[in-house]
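A single protein chain has been removed from this complex, and every other one stays in its place.
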Amino acid sequence: MGKKVVTFGEIMLRLATPGYSRFIQAERYEASYAGGEANVAASLANYGMNACFVTKLPSNDIGQACRGFLRKYGVNTEYIRMDGERLGTYYLETGASQRPSKVIYDRADSAVAKIIPGDIDWEAVFDGAELFHFTGITPAISDTAAEVTLEALKVAKRKGITVSCDFNYRKKLWSREKAKKVMSELMAYVDIGIGNEEDAEMVFGIQGAHTDVTAGQLDIDGYQQVAEELINRFDFKKSCHYVKGKLFGLGQWMVSTAL
Amino acid sequence: MGKKVVTFGEIMLRLATPGYSRFIQAERYEASYAGGEANVAASLANYGMNACFVTKLPSNDIGQACRGFLRKYGVNTEYIRMDGERLGTYYLETGASQRPSKVIYDRADSAVAKIIPGDIDWEAVFDGAELFHFTGITPAISDTAAEVTLEALKVAKRKGITVSCDFNYRKKLWSREKAKKVMSELMAYVDIGIGNEEDAEMVFGIQGAHTDVTAGQLDIDGYQQVAEELINRFDFKKSCHYVKGKLFGLGQWMVSTAL
Amino acid sequence: MGKKVVTFGEIMLRLATPGYSRFIQAERYEASYAGGEANVAASLANYGMNACFVTKLPSNDIGQACRGFLRKYGVNTEYIRMDGERLGTYYLETGASQRPSKVIYDRADSAVAKIIPGDIDWEAVFDGAELFHFTGITPAISDTAAEVTLEALKVAKRKGITVSCDFNYRKKLWSREKAKKVMSELMAYVDIGIGNEEDAEMVFGIQGAHTDVTAGQLDIDGYQQVAEELINRFDFKKSCHYVKGKLFGLGQWMVSTAL
Amino acid sequence: MGKKVVTFGEIMLRLATPGYSRFIQAERYEASYAGGEANVAASLANYGMNACFVTKLPSNDIGQACRGFLRKYGVNTEYIRMDGERLGTYYLETGASQRPSKVIYDRADSAVAKIIPGDIDWEAVFDGAELFHFTGITPAISDTAAEVTLEALKVAKRKGITVSCDFNYRKKLWSREKAKKVMSELMAYVDIGIGNEEDAEMVFGIQGAHTDVTAGQLDIDGYQQVAEELINRFDFKKSCHYVKGKLFGLGQWMVSTAL
Amino acid sequence: MGKKVVTFGEIMLRLATPGYSRFIQAERYEASYAGGEANVAASLANYGMNACFVTKLPSNDIGQACRGFLRKYGVNTEYIRMDGERLGTYYLETGASQRPSKVIYDRADSAVAKIIPGDIDWEAVFDGAELFHFTGITPAISDTAAEVTLEALKVAKRKGITVSCDFNYRKKLWSREKAKKVMSELMAYVDIGIGNEEDAEMVFGIQGAHTDVTAGQLDIDGYQQVAEELINRFDFKKSCHYVKGKLFGLGQWMVSTAL
Partner (left out) sequence: MGKKVVTFGEIMLRLATPGYSRFIQAERYEASYAGGEANVAASLANYGMNACFVTKLPSNDIGQACRGFLRKYGVNTEYIRMDGERLGTYYLETGASQRPSKVIYDRADSAVAKIIPGDIDWEAVFDGAELFHFTGITPAISDTAAEVTLEALKVAKRKGITVSCDFNYRKKLWSREKAKKVMSELMAYVDIGIGNEEDAEMVFGIQGAHTDVTAGQLDIDGYQQVAEELINRFDFKKSCHYVKGKLFGLGQWMVSTAL
């Protein structure tokens, strides 16, 4: 088996209406499971790595179905804690023509939102691992999820494991102020920072010169400058930026975010 | 349009695996909406009555889809309050041979569980109504749902509307003690009591003579006696009992509990 | 509830092959119900109005299923007459690449085609209504449907209700000559005329200057002129024209023609 | 290829709700094509015979799809006349538990109901054929369908072809009086009569002794007697009766009536 | 019935994942049957010809289902030999965006790959036929399939039937050397050659001037020249070429290669 990598975050039941049908028309939902960190694990497993996804799932058949789904795609699920009440859920209606897609979240009080320090044996998780990857979604789920993220980072740091973080600011989950406070503390443990111009501005207040997101103006030099400022501020070894979906910068980890 | 009747309670999104497939096998879920009081309304609407179902639904597309579902079956939805966060959900796996069916509830913190007195304009709801029907599930959902049930009953009583209640004890939602306390208070407003031997014993501590539910022994005379004791204790005008699925007793309302 | 509006016409069972499959390949049909006036009612109901759709449906389960479908989308169905033999049907095969879509109608002798004056209590229908909308399809269905349209218009006029008409010429249902004769008589009751260059030419013989539909030449001034001629001839209060799918002109009613 | 046999009658589009769902719940219909005489042809084709089904189908894609369906099961469709407006349709809802199945017919004015003498080249159809089979449904469809049945029988008789008839009385299509009049005339050309006690009584007024269909009393001797009376009255060579689904009597043709 | 034409080749069970889903996601496969020569027969049958498809199918229900599929589309299947072990199969995953479609063949040892001279009564097959069409796929299936193709061609030639061949080089089935050897021998019997620049180069080593397939350069004059060289070398009466999907050249047979 390949290199051991670890990702940590939330995975949700994704209930999508069939084809382009509206919520009111849906007599059935296509069911799968998705989450940024789980998707990264599935993608790395597909490339042959020992990709471990860490989360907390409800100890019922829905949690087990989710775990089976991850296993199918080769993800190592041995460190998932099966102990909680509910799995976060979201409903998806795919748009058509000028009608946009809609997402309705129902993720409050999920098992992973109620995770607490001590729930995961991080020593065992990181034993032999080379990389730990998380995103800005994980600490945004709940205060305790942020605490567990910090707990994981401290163990990873002590064990000398490379840490990557996709900033991924989610305004529905927390405010810019709280994001800045929590994320800045976590950055002390991060070696590779991944993000785009919105994340840099929303989370860390770093704005690229000659770049106006609202007006759709992008400046490559401005991005280089944002990357450098992030590297300087947080002592990143590497920093990656996405410009309109194209990877720009210094990253070496190719991560897929869709199963 | 026929007689105006009112039912009040919770309706949930019902996600059922296709055919007899297991949760772990399900790549899609059949979606419908169900709840004891909503089913009664749908059944009465089918018989031509102006059946009003009262509840609180989330003010999003899932809530609207639920409302549309009720309307399709002719239920009057004008008194439903669209204002809340989430719709209660349950997952169903149909059993086969010796494998039993499984139900997984995910109903905590639903919009109707967070209903508070004042949310519903009961004066308007009961204007012109002849019957108000609720079940023991409604006050079990949450303390505020119990308060709103009482609020409704007071208005119904004042307006001289006949009130029926299906005791329907749900042990997953509350204890026998709490059920007894809350339900006994509500019975003061009830004209027609509907239940079976388990409800009578679990909620009100009334046990039929010569009847042992665990041992499967049933005694018709015992049931008559239970009905009479209920009538005496709560001053019911009428009381209905179900014995092994067959209506036995004094009831005049034919209620269907399945769409 | 919002403003009361009334539409009148035919709704048909729409049987569509799945995806892009051909009729000969179809082992199942997607079933829904559609019709220009019903779609307008559904759209207005979606905007919160008390949208009443008037038609005649067969007094069997297919008619009831159609009525339930309308209710689901919030349409007020209380004035629909359930009394007839059959529901008009059409089969749809969606095209792909250079293969065009195909529609096969089977609508002769539908319940609404056999509607007769007196079937609908227009006094009740228009009680409190602000708008009556119909299309050129309705009087084209049958001679009696045209008579009932006239009957409705007379009541609407007497009650001072605004009347809108989408000319919507259907060559499969009647000749240009008959359309002109019938529609011209009905226009005396219409306040708002909606149409495109084809309708104006086919039904009323009004052709826009510098406009050649066959050659694909369109002239905005020509459209203005057609609108003015329609207003002059029929004393419309307003007239709307569609140019290549974009509304051009004087209309104030936003009507959607697709569920 | 095996023996040439000919059947003549109506085939309809069969639209069935999925599983046990109700009409009001159906968002799609399973589509197939069925008819007593077509089913017999399909069954005989399955046994290797050159089974020709004769009917009239609409000259559109629905008619062609129906023809393709028959061909798939090996039925010889070369004598089908493709020339008409519509295909008869019926809707089926499969019952469950105490809820019975429902069938809604929409078959008026089908292509085959409008068949007229001369539409079919019976000389060609019967060239080389050994058996002609029809049922009591075919002449019940319309007066002209009865005329064409007689036309076919005369040619078959002249060519010395064995003729079988399943009486199959359908009360929705004609009265007992009309059935008796028409069928009695056709019996002059029939060699093999197939039926049950209801057919014998409803169509020909022949009642078995000691048999009371309503009361569920059946008497084997009574059946023998009915068969003999039919043979005597119509000079059948053979007569078959079905008693509660089991073939009883003299028949030699094994016919399946379900694809 | 129209002109009798004959095609000969392999037809396979086509198992396609639903929509754009991946093989690993597929819980079901859409099943149909396809093959170049069968598709030509189906297309010609659709135009009213007596199109006979000749092949060898397994003598089991899968073979019979394949035969029924062909019949549905009007193909004459009377010359198909039902006698073999297995039907060739292929799995299809439709691509999306930058992800290409994938085809996985499982066609070794199919019934038609094991066909041997004498299996087909070519005298009967070609009786009354006007055209025989095959492709370069048929002789590539197996050595015996190539022998049977030659056997067919000799009979067709003797009977004066026009022969057309679509060269259709399949590198997964044979080498360029073997293709050249076998195909060159068969060309002696061919009147109409159909192909594109790749076939001409891969099978016969004929390259168009100023044409570089790899670089995407195409030259119409070069194609004319290739066609002429093919006509000269093999004494074709006619030769057709396809340039980027558009027919260019001398062909008179319109052949569709997709059902």
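Order of writing sets the chain letters: A, B, C, D and E. Residues in each chain are counted from 1.
FYI, a residue touches a chain if its C-beta (ideal position, glycine included) is under 8 Å from a C-beta of that chain, and two chains touch if they have at least 3 such contacts.
No experiment lies behind these values; they were computed from the predicted model shown.
Interface residues of subunit E facing the missing partner chain: 15, 18, 22-24, 26-32, 60-62, 64-65, 68, 85-87, 89, 91, 93, 102, 104, 106, 108-109. Seen from subunit A, the chain kept out of the figure touches residues 1, 68-69, 71-74, 78.
Quick note on the criterion: only the chains that are shown with their structure count from here on.
Once CA atoms are averaged chain by chain and compared with the all-protein CA average, the nearest chain turns out to be C. Centroid to centroid, with C-alpha atoms defining each point, subunit A and subunit D lie 66 Å apart. Note: centroid distance subunit A to subunit B, computed from Cα atoms, is 41 Å. Of all residues in subunit E, those touching 2 or more other chains are 72-73, listed in ascending order.
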